[in-house]
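This report concerns only the one structure given below.
Excerpt of the complex: some chains, original placement.
As written, the chain order gives the labels A and B, with residue 1 at the start of each chain.
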Amino acid sequence: MPAGEPLHESSEAEGEVQVWAQIKTEVKRDAESEPALASYLYSTILSHSSLERSLSFHLGNKLCSSTLLSTLLYDLFLDAFSSDSSLRAATVADLFAARERDPACVSFSHCLLNYKGFLACQAQRVAHKLWSQSRKPLALALQSRIADVFSVDIHPAARIGKGVLFDHATGKVVGETAVIGNNVSILHHVTLGGTGKVGGDRHPKIGDGVLIGAGATILGNVKIGEGAKIGAGSVVLIDVPPWTTAVGNPARLVGGKERPSKHEDVPGESMDHTSFISEWSDYII
Amino acid sequence: MPAGEPLHESSEAEGEVQVWAQIKTEVKRDAESEPALASYLYSTILSHSSLERSLSFHLGNKLCSSTLLSTLLYDLFLDAFSSDSSLRAATVADLFAARERDPACVSFSHCLLNYKGFLACQAQRVAHKLWSQSRKPLALALQSRIADVFSVDIHPAARIGKGVLFDHATGKVVGETAVIGNNVSILHHVTLGGTGKVGGDRHPKIGDGVLIGAGATILGNVKIGEGAKIGAGSVVLIDVPPWTTAVGNPARLVGGKERPSKHEDVPGESMDHTSFISEWSDYII
C-alpha cells in the first residue's frame, strides 16, 4: 500500500471529525440536562464548526488578560491550528490518551473543557511553533500566561510528542531543552529541570511510553529510557534504563542497579503506579 | 436529653450567627483603619446579610470567568448554602479549624477572605452536592475553575469531613474515591491519588484527626488510620495504623514497623509537624 502518508493524513482528519462529532453529542446531552451550564457549553463548544475553532476559542478565553486580549489569542491559536494538521492530530491523540488512561475522565468533552494539563499542552505546542518560527517574545509571553493560569510552566522550546497525558498538571515544570516522547503520562508536580546556570542541552529526555509519578524531580540532561517508570516523589539525576522502574529520593532501580526488574507493559499507557511496591525492599510500613 | 439533634442544629445555627457577627466586627475595624481596602471589604462582607451570602458572593467573583459568569456562580452557591445547613455548619467548623490551628491566621475574616484552601474546600463541597444530585458536568466545571484559580484539584466525588484545614493548599490533588475525615489538617502539595487506569475505589481514606505534611504523596486505596501523622515529603502506598507517624520516601513508621511509636494528641489539631525528629533514626544532619 504505497500511498501511506496521504492515507494517514486522511485517517487523522477522519479521527478529528469523529472525535469532534462525539464531543458535540456529549455536550448536547449535557446542555439539555443542565441549563445552568448550557450557555458555557454553547459558547465553548456547540457554537463552533470545528474542534480547532472550539479549542482556539477556549484557550483564548482561558489565557487572555487585560493586556493580552482574547481576540488576539483566539486569532493566534486559530491560525496555528488551522494551518498545521500535526497540531490537530496531536490534540486528538491527547484526547484519546486522557479518555483511555484516566478513569476519572468521563468523556472527550470533559477533557477538552476541564483538563488544565491538556489545555496547557495544546497551548504549549502553539508556543513551540512560534518559537520555531523565531517569534520568541510571543512564545515566551504565551508560556507566562500558561504558567499563571494553569500553574504549568513549560518552556516553548521543549518538544512534546503525541498522545501525552499531563494528569492534574499543577506545578509541572519543563525546561528549555527537555524532550518528551509519544504516549508519555506525567502526573502533577513533576519537574524536568536543568542543572545549573550554563546554557546548552541541559534537560531530561523522556522516552516513549514513560510514566512519571506525582512530584518526581528529574534534573539534567539525563535519559529516561523507553517504557521506564519513575515513582512518585523520586529524585532522578542519572539515566534510567528502558522498561525499568526508579523510585525513592535519591532514586534507585527496583530490583537493584545490576539486575533491575523489567516490566512488559507500557507504563505511560497502563498507568500502573504502584505494582512495584512488593519489590521495593525497604518500603516497610 | 432526648431532643439532641434539633438542639444541635440550633447550636450550629447559633455558631453561624456568632461567627458572622465576629467577622463583621473584625472587618468593620479593618475598613475603618484602611480606606484603601474598605471597598473590597464592603463588597465581599459588609454589604451582605449573612455568612452564606458573603461566601457565595466571594466564591462567585473568585471563580468566575468570561464564559462562566459571576452571577451564575453566585446563584449556584447561594442556592446550595441556603438550602443545606450541613454545608454551612462545615464552613463554620473550617473557620474555627483555621483560627485555632494556624498561628498565622489572625481572624475569621482573614481566613474567609484570603485562604485559598478554605475557599477551595467550600466550593468543592458545593460541587460534591451537585455531583450527588447527578449534575456531573456542572460539578466537573466547578472542579476545573477551582483547579485553575486556586491550584487545588479535588474531584467533586471526593468526600470531605468538617473542621478541615487545607493550609496554603497550592498543588493539592484529591482523587475521585478519596475520603477525608473530620478535623483533618493537610498542608500544600499533598496528593491523595489513584494507582492506575482502572476505575473503582482507588484513592486514600484519611481518618479523623490526621495531619499530612507538605508535599506528602499518598497513593491507592490505602487507609490512613485515625490520628495518624504523615511527615512532609513522605510517599505512602500502604496503610498507616492509627496514632502512628509515617515519614520518608518510601515512608516508614517512626519507632519501627513492629512497634511504632504512638502519640496521644490529635495531630490534625495539634499541628505538630516535627516532634518525631529525635526518633527518626536516620535523620542525621
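We adopt the following convention: contacts are C-beta pairs under 8 Å (C-beta built on N, C-alpha and C of every residue); 3 or more make two chains touch, one makes a residue touch a chain.
Predicted model only: the values in this text are computed from it and were never measured.
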In this structure file, how many copies does the full complex comprise, given 2 in place? 6
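Note that only the chains that are shown with their structure count from here on.
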Expressed as a multiple of 5 degrees between 0 and 180, the CA superposition of chain A onto chain B rotates by 120
Inter-chain centre distance, chain A versus chain B - centres from mean C-alpha coordinates, in Å: 28
Sites on chain B touched by chain A in the complex: 65-68, 72, 76, 135-138, 140-141, 143-144, 147-148, 151, 153, 155, 170-171, 173, 175-176, 189, 191, 193-200, 202, 215, 217, 219-220, 233, 235-240, 246, 249-253, 257
Using the touch definition from the top, list the residues of chain A that touch chain B in their complex. 30, 33-34, 36-37, 39-41, 43-44, 61-62, 64, 70, 100-104, 106, 110, 113-116, 149-151, 168, 170-171, 187-189, 213-215, 231-234, 247-249, 269-274, 277, 280, 282-285
